[in-house]
Every structure is written in structure tokens, then in C-alpha cells.
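What you see is the complex with one protein chain gone and the rest in place.
Order of writing sets the chain letters: A and B. Residues in each chain are counted from 1.
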Amino acid sequence: MTAQASWPTNTWYVACSSDEVTDKPLGRQICGQRMVFYRTRNEKIAVLDDMCPHRGAPLSLGHVNDEGDLVCGYHGMVMNCDGNCKSMPGQRVSAFPGITAYPVEERFGFIWVWPGEADKADSDLIPKFNFFDDPEWAYGGGLYHINCNYKLMVDNLMDLTHETYVHATSIGQPEIEDEAPDSFKDGDTVVTRRTMESIKAPPFWQNALKFNDLEPTADVDRWQISRFTPPSHIMINVGVAIAGKGGFDAPADQKASSVVVDFITPESETSIWYFWGMARNFKPNDQELTDKIREGQGQIFSEDLEMLEAQQQNLIDNPGRQLLKLNIDGGGVLARRMIDKMLKQEASAS
Amino acid sequence: MTAQASWPTNTWYVACSSDEVTDKPLGRQICGQRMVFYRTRNEKIAVLDDMCPHRGAPLSLGHVNDEGDLVCGYHGMVMNCDGNCKSMPGQRVSAFPGITAYPVEERFGFIWVWPGEADKADSDLIPKFNFFDDPEWAYGGGLYHINCNYKLMVDNLMDLTHETYVHATSIGQPEIEDEAPDSFKDGDTVVTRRTMESIKAPPFWQNALKFNDLEPTADVDRWQISRFTPPSHIMINVGVAIAGKGGFDAPADQKASSVVVDFITPESETSIWYFWGMARNFKPNDQELTDKIREGQGQIFSEDLEMLEAQQQNLIDNPGRQLLKLNIDGGGVLARRMIDKMLKQEASAS
Partner (left out) sequence: MTAQASWPTNTWYVACSSDEVTDKPLGRQICGQRMVFYRTRNEKIAVLDDMCPHRGAPLSLGHVNDEGDLVCGYHGMVMNCDGNCKSMPGQRVSAFPGITAYPVEERFGFIWVWPGEADKADSDLIPKFNFFDDPEWAYGGGLYHINCNYKLMVDNLMDLTHETYVHATSIGQPEIEDEAPDSFKDGDTVVTRRTMESIKAPPFWQNALKFNDLEPTADVDRWQISRFTPPSHIMINVGVAIAGKGGFDAPADQKASSVVVDFITPESETSIWYFWGMARNFKPNDQELTDKIREGQGQIFSEDLEMLEAQQQNLIDNPGRQLLKLNIDGGGVLARRMIDKMLKQEASAS
């Protein structure tokens, strides 16, 4: 199945947020594979196939024992965190076939899993996002389950033209579509950049200006810089600065800005786990502000769900239909090309 | 797909009631095709494929702009009412491939759509139902979505024997099945006719007699005359007259009668849009009466849903089972034969 999937597997995906994984096992399907996530001793994370080798029961219905091992909730098979059978009352288990243990790393407040060949997993391949570990920055976010292929979400985030229509009352504004975006490869990433000069800020950014003691109705320069890191991680620098002060490079007291964080993880060919959030480098210790931003962002980002799921349904029902690739789609096209290259490499290696 | 469908496509179907279609786009699947219905300028109706040629988003999630054009709610593609791309911010769209625009007519308070070859569409082919435009007549009705093939509903309405069982407490009565119906072709229509003489009226018609200042418990002559117009429009003259006064032809003050209106439109092979209603030529301006009749009819007609959906499920699960065609099924058999002829003509033409 892996060979025909639309996603690469020899790469890292965000599977859970750190606080979702405890010593109570969590079952979650990632890239078509049912996995069970849990913490063993010393807060170490383990990820196994969510299927007991004894009778096929999901291990996520089991529990972690005092030794930090996962115990099947049906007949008590005890699994090592490497996927081998460790013990079972009244049985010699040493010769039993094991199950897959997936390479896993905890980083940036997320659990990263490598669904492909374990011997190729290298934690250095997890992309670097420095602001997560910087005390000058704060982060808040959430998780949405959406019934669409992960590439549709990549398209969505690499073409912010849709803000004008889908998010008309918050971050959208007609000026977005007046400015063609600029898309290009930057090393192993793809960047789509759009700047708008001397415009009025839309409601969301007027609030942000006010919050930074700037005049909300002032003319501003606005920017949106989406950076795609394969297979499906997108960071978007967004903000407004008082017009003529340098835009993205304006001094901190002349702008309001943040980084939109998007980790998109396939669950199946037609569903994703979408980890969204916002990182900011002002008032990093103000938890109330973090909560308020998260609530607002969650509401705005939920506006995409209906559209993405309806789009996916249309594509399923019209498999032969050719879609258009316009200049606004340039970022998505480059990103898909990068994904296709990974898929091709995996196919030829196997 | 069209060639194997159980419905003809080069013909008119009722897709919506007039008041359902406004400048807020309405998505509805008709004959297996997802369509979007909306009013452009001057109340004109347009019907397009519900799929933006840009990225496949449903156009029914968009809006109609001030010029009466449909705008995609994802990235702002503007569509002409003929299915061509009209404009898009920052794009030259003239060479873009368009989508299907369906022939459409508004008539009798309904939106009629032609799902087949547009060049064959002729508004003169919409059947005539004179009472809709006659001020002496009033009409009220509703819409049900039912999970069955449209032919099962044709059968249902061309054999009213089922009233005795399905509608036992309102319009059914044992005398119905004592009288064999008479089924025959009448030009391009099929008629099934049943008359019952010198019987007692069932509850629904007792009420109607009372309402017309006639004695509800009097002996009456009752009639049911179903007329099928292909592909799936059925008008049923129903009524009771004081016995011996001429039945269907009795003077107005000796009877209670009306026309049951049924427009059946395939959504898929196993679901329909069922537009039902009643037309009457007494007290045509009494809206309260219209509402009351609609409510009563809606309740009676809802009794068919469970049966039709369970019947459909049985047929799906037992594809090879041969069913019986009895004399009471004569009308349905003739109607299906007429449908089959249309299907055959369409198949040989393509």
C-alpha cells in the first residue's frame, strides 16, 4: 500500500501534541497505519502498531504497567517499546513475532513519528523551527481533523488568495488578490510571498495594531510569506507595519506580526490531522493573550473545513476532471513537485 | 455513466421549487450530476456544474455578485451563466476551460432542468399542466428526499391499491382493492383509472365532503385517475361525488375533488427528490386552507417513505430476484415500458 500512497513515508510527521501522550495509550492512524502512542518510564515516548500480535486487539485499549510496558487489554500480552513480546502469564513469548515500532521524537512540544523504514530515520532530519525553543516567543495552537487529502491543505496554505473569500470578515481583504504572489524554491523549501503596500488593515490586523498601541486605521504595508518544508510543514510569516517603515523588516514598535504554524499529517488518503497554531515574539509570558489568540485563530481556521471537505468530495466524484494551475497556485505547484520527487525516490529505492 | 443510468437525460425534470432558488446559490444533485442553481440579474435562473474549474471547489459555497455572476467562494473565480470563466483577479481567464451549463426553465412555480444534451433542449417539451396558471385553482405542496429509485415511486403512484395498507387511516379503504384498475396508453401518457361506486368515503374524503357542505356519511362514487407523463410526472385526479350524480363528471356542488401533483426527479440510482402537492379549484384564495391541506397531505405522503426505502434496500440486497407484475401493476408496467423506450432511443442515438 505504501508504494501507491500519495505521501512519502521516509520522513517525519507530527502525530500528536506532547500533552496528548501520557501513560494512558492513545490510538491514532498516521499515514494509513494505526499506531498506539504512550509514555514509558522516564517520559520516553513509544509508538507501536495498534494491534496485539496475539489476537489482533488494539493495544490502545490496554494500559502501561509499572515497568512502563504496554499491556494488551484483552489477554494481557506485555509488549516492549521495541514492538517485541516481553511476557505473558503462563506463556513463553520469546519466539513470538513482534509488531512494528516506529521511530519517534519529541520536539517543539510535538510528537514526531517516522512511518517508513526505521533504519533510515534520523532525528536530524526533523526541520528546525527555532522560535519554539526561544523564551522570547510564545506558542498556542490546536488540532483539527479534516476529511481531505493532505495536498489540498498544502494548496490552501500556499495560496492565501482564499483569505479574501473564505475569511472575508477577519483576515481577508480585496487587496490580497490585486497583488500576485511570488513563488520560488529556497534550498529544500518552497516560498510563496505576497506584499501589499499602503492599504488599510483588515479587522484581525486592526485589532493587532491597536494591541501594539498603533493606530488601527493607519495605512499599512502587509506581508504573507509561506514557507513549505516537505512533506507538509508550512510556516507563514504574517503581519502589518505602518506604511513606509520597512514592512516585514520594520522595527518592532512599528508593526504587528506573528508566525502561523501548520503541521499537516495524513491520516488516510482523504483525511488529515491538522496541527495549527500561532507563534509570537511579544508578551511571550501572557497566557491569557495566548488563549485569546488561539480562540480567534481556531475560529478563522475552522472556516476552511467545509470548503476543503466539499472540494475533496467533488474530486472523489469527478476523478477524471483536470483542474487549473494558475499563477496564484505557483507555491502549491512547486510544493507538490517536491513531494512527487520524494515519492519517486522512495518508489525507485524499493 | 449516463448511458447506463436508469433515467433518460434528454428530458425535463423538476429540480427545485421556484422559491428555493435565490441569489444565494443552491447545490443539488440531479440525475447523478451535482448542479448549482442561482438567480442572476432580472430573476433569470442559471444552472451550472457545482464544481469550480480552478480547484474543484463547489460553486454552491460561493455567492452571486452585483453583476449577477456566480463567484467561487474559495479563490474568487467568476463564472458566466453559460459556464465560462468570466474573470478572476490577476488572471487572464479567456482560454480557461468552462463547465457545463444546463438548460433551465422556470414554469408553474418550479425550476425545470434538462440534464442531457443542451442542443436538444426545447422548452416546448415541458409538459402542460394548465391548472397551475389558472386563477380559479390553488396549489400547495412540499418536497421529500427519499432513498429509492425513481421507478419505485412511479410504481407507487400508478398503483393506488397501496392506499388500503399504507394509508389505512386517511385515504385507504378496503373497497379500493375490490375494484380492478383500468390501465392504458393515452397518446404519450399512461392512465390508470379506478372507480368505486356507492361506497362510504374514507376519513380524508369525509372531511372534504363536510367542508363542501355535503353529508360525510352519504354513499359516494369515488375515483382515482393517475396520468403518467414521461419521464416521471404523475397527476392524479381524485375525488368523491354523492352517489349517482355522475362521479368525476358530477356538478361541483355534488362532489369534493382535487388533483394530486407528483414530480419525481432522480438524485442518484437509489434516491429521489419527490415534489408532491395538491391543486384544487375551490376557494383558490384561501391560503389558510392551502396550508392545512398541505400539512395533511404531507403527513399522509410521509407514510410511503419507510416502505419505499425498505423496498429499495431489499432490491439492492437481492439483485437477482424476479418480482411479480400483477394486473394492479399495469399502469406501472406501461410507464416503465415508456421509460425503457426513451432509454433505448438515447442509447442508439449516442
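Just so we're on the same page, a residue touches a chain if its C-beta (ideal position, glycine included) is under 8 Å from a C-beta of that chain, and two chains touch if they have at least 3 such contacts.
Because the structure is predicted, anything quoted here is derived from the model rather than measured.
S.K.: Pick out which of A:Gly73, A:Pro230 or A:Gly296 touches the chain that's been left out of the picture.
M.R.: Selected residue, touching the omitted chain: A:Gly73.
S.K.: With respect to the chain omitted from the figure, which of A:Pro8, A:Pro25 or A:Pro53 is a touching residue?
M.R.: Looking across A:Pro8, A:Pro25 or A:Pro53, the contact with the absent chain belongs to A:Pro53.
S.K.: One chain isn't shown here. Among B:His162, B:Lys255, B:Arg280 or B:Arg336, which residue touches it?
M.R.: B:His162
S.K.: For chain B, enumerate the residues touching the unshown chain of the complex.
M.R.: 155, 159, 161-162, 164-166, 174, 177-180, 306-307, 310-311, 313-315, 317-318, 321-324, 326-329
S.K.: Residue by residue, what part of chain A touches the chain that was omitted?
M.R.: 34, 50-51, 53-58, 61-62, 71-76, 88-91, 96-97
Going forward, only the chains that are shown with their structure count from here on.
S.K.: Taking each chain's centre as the mean of its CA atoms, how far is chain A from chain B in angstrom?
M.R.: Using C-alpha averages as centres, the distance is 48 Å.
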